[in-house]
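What follows is part of the complex, with its chains left where they were.
Letters are used for the chains, namely A, B and C, taken in the order the chains are written, and counting of residues starts over at 1 for each.
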């Protein structure tokens, strides 16, 4: 079982990263920071005769790297009550991959994986972050990915998350789960 | 009362556009197609000493244009159970404007406006689009913008929306409301 | 195709009833008014050695009557952002029926049906009634019942619903659907 974190945040050592790193402490993990790549927004060409134009950016490289792993942690700060625009652009592009003849097994591959969501926000994340939780429920549901669980944390200023005992403990529990996944190798 | 549509879609004459144009037929409206502009993702520098770096793109021009209007229609295809990444990038940048000393009245201005959401999706939008509806509830709630209502429509292939009688009628009703807003001038 | 309305309201000719009657105008429908029956709250005895005690009330008679039909319209006023307690008591008792040896085909039977929800509330039902919509999504999902759709209406004082044009039109559309169901006979 190999693990990837897909980081959607834009601030180094932000609260989301602190919480996520606690969940993966001591584990071998591939950290994908979306902000380090150029991933352009999708252009919907599903119904275009010629299909999607391949965009010359980092998307497919990032996607292929993600697909190498069995456990996917989507870690994003809560921006305006959902995932960051950068993470959304990345996921929007999946529509293109679903029609990409070079990657015919995308959906099949996603069906074998387990996804988790880790999200930290400053405005009542345990209530106002639920739309994000449900959105991933639909995303994973569509792809057939198992929804392993989620951790919501509260934080605004850098380091705030360290005061959210419930979130920290949930991260610790997630770490235990990830270790068990590993033992199944 | 002046009206702007903020279009988040990427396909010309897509279902979302067809539905929205029905709601604004015969009205004077400023149509802002986000896809025609370069709007870079936010970099969170809220807690950086120097604050946000001004990015050299079209964001502030688009924002200022939106702020000239009283009624804002956010019209987006439902991509992966939420707004398009392009619209999300635009809204994410609001966090920057909230700290922009050149635009100290951003939130006050948004408090005087009424927002509507028009969204079309192909996978049970009336159920799986509700996370998007709730996300805008929180967005408008934070800004103090009145949530005038929303229209969800179903469509996948171009033109599908014309078969969704409930959505078409809801668009007609929205048009009546917008006309009434206008009469209050 | 035969149709039943399960009415959860407690007021004669209330807004929910007005809206529902519009959706079934001219159709042959079995109207089940839960308020006319005694349906006691469930006592959870799923894990009791002896199982559920049969309660001496009208529940099974009402259930059996509902099960005779193919299309089920759950029509309830929105009380405190969900269905009425009376309707909830009725549905809670389904847990008992799921273990009732005299009704071994309950779930199988529900899998063949299509359910609709009609709900009217006074406090922003299109936003604050969404939890009810999602609750029925889970209820129908568990039973395998197809979720045909829902109609949310706004109304507080008797007759208010007649001003909600979007809801009235959605009821008309539902009626068209029900007529089509009927033609499939």
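In this section, contacts are C-beta pairs under 8 Å (C-beta built on N, C-alpha and C of every residue); 3 or more make two chains touch, one makes a residue touch a chain.
Note that the structure is a prediction, hence the values are computed from the model and not measured.
Chemist: Whole-complex copy count for this homo-oligomer, where the file places 3 chains?
Modeler: 4
Convention: only the chains that are shown with their structure count from here on.
Chemist: Graph of touching chains, which shape: line, ring, star, complete, other?
Modeler: line
Chemist: Which whole number of Å gives the spacing of the CA centres of chain A and chain C?
Modeler: Whole-Å distance between the two chain centres: 38.
Chemist: If you average the CA atoms of chain A and of chain B, how many Å lie between those two points?
Modeler: Chain A and chain B have C-alpha centres separated by 25 Å.
Chemist: Write out the stretch or stretches of chain C touching chain B in their complex.
Modeler: Answer in residue numbers: 126-127, 130, 133-134, 137, 147, 149-150, 165-166, 169-170, 173, 176.
Chemist: In their complex, what parts of chain B are in touch with chain A?
Modeler: Checking each residue of chain B against chain A gives 9-11, 14, 35, 41-45, 47, 77, 79-86, 88-89, 91-92, 94-95, 123, 128, 130-132, 134-135, 138-139, 142, 157-158.
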